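Have a look at the structure below, then the notes.
Every protein chain but one is kept in place in this view of the complex.
Chain nomenclature is as follows: A, B and C, assigned in order of appearance, with residue numbering initiated at 1 for each chain independently.
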Amino acid sequence: MKLTTKLMAATALVAAPAVQAAELEVTHWWTSGGEAAAVAELAEAWEAAGNTWIDGAIAGSGGTARPIIISRIIGGDPMAATQLNHGRQAEELIEAGLLTDLTEVAEANNWAEIINPPSLLEACTFEGRVYCAPLNIHSAQWLWLSRDAYETAGVDVPNDWNEFVAAAPALEEAGIVPLAMGQQGWQQNIAFGDITVAIAGVDNMLAVLRDKDADVAAGPEYTAVFEAVATARELARDSNVQDWNLATNMVITGQAGGQLMGDWAQGEFQVAGQVAGEDYECLPGLGLNQVLDTGGDAFYFPVIDDEETRAAQLEMAEMLVSPEVQVAFNLAKGSLPVRGDVDLSAANDCMQKGLAILASGDGILPSGDMALSQDSTIQVEDLMAEFWSSDMSAADAQERYVDIISSAD
Amino acid sequence: MSNHSVEIRNLDLSFGAVNVLKDLNLDIHEGEFLVLLGSSGCGKSTLLNCIAGLLDVTDGQIFIKGKNVTWAEPSERGIGMVFQSYALYPQMTVEGNLSFGLKNARLPKDEIAKRVARAAEILQIEPLLKRKPGALSGGQRQRVAIGRALVRDVDVFLFDEPLSNLDAKLRADLRVELKRLHDQLKNTMIYVTHDQVEAMTLADRIAIMKGGQVMQLDSPANIYNKPRNKYVAGFIGSPAMNFIEGELAGGVFKAEGFEASLAEYDWATSAPADGPVTLGLRPEHILTEDQVDSGTLRTQVLADLVEPMGADTLVWSNLAGHPFRFRMDGQAVVKAGDMVPVGIDMSRASVFDVASELRL
Amino acid sequence: MSDHVSDPSAPAKRPVQLFRNLSAKIASIPMILTALVVFVGGTAWTVVHSFTSSRMLPKLEFVGFDQYERLWSTRRWMISIENLAIYGVCSLILTLLIGFTLAALLDRKIRFENTFRTIFLYPFALSFVVTGLAWQWILNPDFGLQSVVRDWGWESFAFDPLNNSEIVIFGILIAGIWQGSGLIMCIMLAGLRGIDEDIWKAARVDGIGTVKTYVRVIIPMMRPVFITALVLIASGIIKLYDLVVAQTNGGPGISSEVPAKYVIEYMFRAQNLGQGFAASTMMLVSVIVILIPWAYLEFGGRKRG
Partner (left out) sequence: MVDVAMTGPRGPKPKKAFSSRNIMLYGILILISVYYLLPLYVMIVTSLKGMPEIRLGNVFSPPLEITTAAWTKAWSQACTGINCDGLSRGFWNSVQILVPSLILSISVASVNGYALSHWKFKGSETFFTILIIGAFIPYQTMLYPIVILLREIGLMGDLGGLVLVHTVFGMPILTLLFRNYFTSIPEELFKAARVDGAGFWGIYFRIMLPMALPIFVVAMILQVTGIWNDFLFGVIYTKPDTYPMTVQLNNIVNSVQGVKEYNVNMAATLLTGLVPLVIYFASGKLFVRGIAAGAVKG
C-alpha cells in the first residue's frame, strides 16, 4: 500500500509538468462584471492546458465567502485553490499546516526576481517558504471622475481632491451627486484611507498603521483628515446605493461626479465600454500625493492529500504568475500585474499612470490589510460606517480612531 | 398452591414523595368478580395498572395464578384489560382491534380467526367486524373493547371504569351483560369503579379503597350492613348514612335529647367500654308510617325539605342536632314543616368509635 | 403464602434499571447525542474558546476575561444589544397581538376563512433573505411606498426607515412581523378552536362583551398556547440575522446591527474568533437565564400522577 502510494507520488512528480487533465475547484468572490470577465481569463488559460476549472464563485464579497473557505479548510474538505487577500489573513492557516508550500514553483520560476514590488512575495512568504501565488496589484488610492457629469455642470474636470471639493456646488446645482459612495463600512474606510494618504501624507499614515502611533493619530494632520472626510460625507449625502459597483455605475452614467475607490472600479468602466481619458478620468493618490498601496489578490492552495491534485495545484500556481495570464487577467480586471517584465502597452491611461508610479519605486505603501489586523480593520470600518451615516463630528471620530489605534495589535 | 387467582403482597407505589399505594395486600379468588371501589384519587386505578404491569411498583409482589409477575411485561401476565375510554385503535377495523394482540403473540391465523369469531359471537358484534371504531356507538365500542380482552383467552380480566363514559340507560344494560358474561366465562374479574351501584350489583366481593389502602374487603351485603369503619359506612349507600355523635354509657347511646338502648346491637367485639361514639343510621332503615311502632325507639322529627322521587320520598330533617335524612314510601303524604313520627331499629344501626372510626 | 417467595418461576432479582425500556433508550440515542455532543459539547467548546485569544483558528491560549472586557466596551455590541432589545420587545408584543387578533377575527365564523388564513400564513414559507429583499424593495424611498404616496400628491410624506438610523430597526420589525405573525396566528387559531363552546355561551348569557370575554376569559385559558407561541417567537428573535443582512446589512452605519451579526462578523470577517465566541457566550447566557426557569416549570416540575 505504502509502496504504491510512493510509486504513484513519484510518477505524479515526474509527470508534473504534463499532468493529465486535472479538475480543480477554485473559490473566489469575483462576481461583478469586470471581475467575472477576469476570472474567465484564468479559467480559459487553465482549460487551454487540458484541465477543468470548477468555478466556486460565492457572491457577496469576502464577508460571505470567508467563513465558507475557512470552514472547508479546517473541516478537512477544502477547495483546491482559493482567493484570499494576502497579508496576515493566512498566517494561521499556514502555521496549522493547512496550505500547500509553493516554494518549489517559486524557485523554479524565479519569483523572487520577477515579482515587483517585492513586498508582494514577502506577503506570501512565511518563515522563508512561499505559500501563495500573487495575482495582481490593487491600489485603493484612486479618485474616479465622470467627464460627462462635469460637462453637464459646466465646470472643468478637477485635477486633485481640493479642486474636486471646490467644484462640488456646481454639480449639486446641476442635480448631480458630487461623490458616489456605497453605504458599506469597507468602502467608507477606503475613502478614509485615500483621504489620509492625500492629506496626512505617507509618513504619518505609516506611523499610525504600522507603528500604531496614537499620538500621530491624535495630531493636527489627522484632524485635517477627519475634517476632509466630514466634507466628503456632505458631498455624498445623496448617494444611497449600497454596492461599490452601483456607486461606480453612478459615475459611469454621469449621475455622480466622482468616486473614491480602488482600481478594480476600472473593470466596471471597461465593461461599460468607457475609455479612460475620454469618458472618465482617474487621479491616483487623489492627485495630491502620487502614492499607491500594493495590496492585491493572491491564490492559496489548501493541502489536499492527493499527489495528483498537489501537482495540479503547483501547475496552477505557476500559471497564475505566467506573463500571458498576468496580462490577460489584469487587463480585464483593471488591476496591475505582479511582474514588471510584461508588455502592458494595451493598458489604458489609468493603468499606465499606476504602472508609472509602481515603476518609480517610491510612493509605494503597504496595504492597510497588511498593516492592521483584520480585527482592527473591522473596528475602523465600523467607526467609518457610523461616521458616514450619522452627524458624528470630526473631532469625535478622531478621538475614537485614536482609541482603536492605541489598542490595535 | 392456593386457589387464589391474583395475590398482592405488601405493595408500595410512590411517585417521588407521594405514596399512592401503601403496603397493600389483596387476595382474589379464582373466578371471583372483585370490584375496587373508591372515590377518585384513592389509588384503585393505580392498583389495577400495577396488576396489569402498566406501572412499575416501588416495592412488594404481585402473583397471578401463583406466578410472580411483579416484573413481567403486561402481555406476559395472562390478563386482558378494558379501559374507560375504550382505547380502541382508531385506524384498525374491529377485527383488527380484536386480533392485534393475538398477532403480536404470533398465534396461527386460523386460531386467531376462531377466537375472534367466538368473541364476536359472545358479544354479538359480528356485523361490526369490518367497521372502524369511529363508526360505532359508545356501547358498541365498549363491547369491542371487552372483546379485545376476551380473545386473549386469559384468566384475569381487568376493567378500568369501563362503563363510566356511557349514558345511564346503556350503562345499566351493559352492567347486566357483564354480569352474564362473568357467569358464562367464570374468569377472575377485577373491576374498578367509583359507582357503588355497579359495585353492589356486579361484585362477589368489594374492596373499598381510600388513600392507597383497602378499607374493607367483603361481600356487598356485609359492606352494606356491617361497614367496618365510618368511611365505608358513609361511602356506601345513597343517600348517605346519617351520623349522630353521642356517648356510649352502659349499653345505651345518648345524644342531645336522644337516648337509645343498644341491647339488640350486634357488637363486633364484646361489649365495648363507655365513651364517645358515632351512631350511624341508614336513611332507608328508618321506620315510618305504620311501621314506626316496630322500631326500638320512636320519636318525632320536623321535616325541613321533602324530595319526592316517585318510588319513595326522601325527607330531610334534624335529629339530636345532626342532619337526619330518611326515606318514606313514595305515596306518603308529607310536606315541609310537618312533624313526622319515625321509628329506629337499633339492630340495623352501626356504631363507630369516634377516635378510630372503627365499627364497634 | 410464603411458598411464593421461593417460586422458581419468579424473577430472581429486580431487573437492572438501565435495561428497563431498553428500546426506548436505544431509540433516544440520536436525541441524547445531539443534546450532549452538539448542544452541550458545542456550547462548552464555544465558552472555553471565548476565554482564549483565538484569531482565525481556534487556539487554547487563555487570556481570561479580556474578550469580555473588550466586548462590553465595544460600541457596536452595545448598539446590537439595544437593537435586539427594541426589536425583541416590539416583535414579541406585536406578533402576539397581531397573531391573536387575526386568529380571533378568523374565529368569528367568517366566510373565506381559508383564503384569509393562507394569505396570513404564506410569508412563513419564505426565507428571511427573501423577506428582507422584498421589504427593502418596498421601503426603497425612490421606487417604493414613499414615492408612491408622494405621487398621489402628498409631497411631504416621508417614510424611509431603512435609511434613517433612528428608526431603521422598525423597518426591520415590519418585515419580521410580516414573516412571522402568520404562524403565530395559526397556533392561536388552533388554541381558540380548542376552547369549549360553552364558555362562549356562558359569557353571552352573562352579558360579557366579546372583547372582554377574550381578555378576561379566553386568553387566561390559552396559557399553554401562549407559551408555545412565546418560545417560537423568542427563539426567532435571538437568532435574528439573515433578515438584517438581507434588508440593511446593519446599516445605515452600524445602526441596525444585532448580536448574532456581531458574532458572525467577528468570527469570520474580523477573524477574531475569541471575540465572536465571547459575544455568542453572552447571548447564550441570556438565553439560559430566561429559559431555565421556564423549562423547569414546563417540563421539570410536572409529575405523572
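The working rule: contacts are C-beta pairs under 8 Å (C-beta built on N, C-alpha and C of every residue); 3 or more make two chains touch, one makes a residue touch a chain.
None of these values were measured; they are calculated from a predicted model.
Although it is left out of the displayed model, the omitted chain contacts the following shown chains in the full complex: A, B, C. Among C:Val63, C:Leu121 or C:Ile219, only C:Leu121 touches the chain that is left out of the view. Summary of contacts with the chain left out: across C:Leu105, C:Ile167 or C:Ile208, the touching residue is C:Leu105. Only one residue from A:Asn116, A:Asn189, A:Asn249 or A:Gln313 touches the chain missing from this view: A:Asn249.
Of B:Pro90, B:Pro108, B:Gly250 or B:Gly337, it is B:Pro90 that touches the chain left out of the display.
By the touch rule set out above, subunit B reaches the unshown chain at residues 49, 52-54, 73-76, 79-81, 83-91, 100-101, 104-105, 145, 148, 152, 160. By the touch criterion stated above, the residues of subunit C touching the omitted chain are 17, 20-21, 23-25, 27-28, 30-32, 34-43, 45-46, 58, 102, 105-106, 108, 110, 114, 116-131, 133-135, 137-138, 140, 143-144, 147-148, 151, 178, 182, 186-187, 189-191, 193-194, 223-225, 227-228, 231-232, 234-235, 238-239, 241-242, 260, 263-264, 267, 273, 276-277, 280, 283-284, 287-288, 291-292, 295-296, 298-300, 304.
Counting the whole complex, the residues of subunit A in touch with the unshown chain are 25, 28, 30-33, 36, 39-40, 43, 53-61, 64, 67-68, 71-72, 74-77, 79, 243, 245-246, 249, 268, 271-272.
Just so it is clear, only the chains that are shown with their structure count from here on.
On a Cα centroid basis, the chain most remote from subunit B in this structure is A. Comparing each chain's Cα centroid with the centroid of every protein Cα atom identifies chain C as the most central.
With each centre defined as the average position of its C-alpha atoms, the distance from subunit B to subunit C rounds to 52 Å.
The distance from the centre of subunit A to the centre of subunit C, with each centre set as the mean of the Cα atoms, comes to 39 Å.
For this pair, subunit A with subunit B, the centres built from the Cα atoms lie 90 Å apart. Of all the residues in subunit A, the ones that touch subunit C in their complex are 62-63, 66-67, 70, 74, 89, 91-93, 96, 183-185, 240, 242, 373-375, 377-379, 382, 385-390, 400. Against subunit A, in their complex, subunit C makes its touches with residues 55-57, 74-76, 141-142, 163, 165, 249-255, 264-272, 275.
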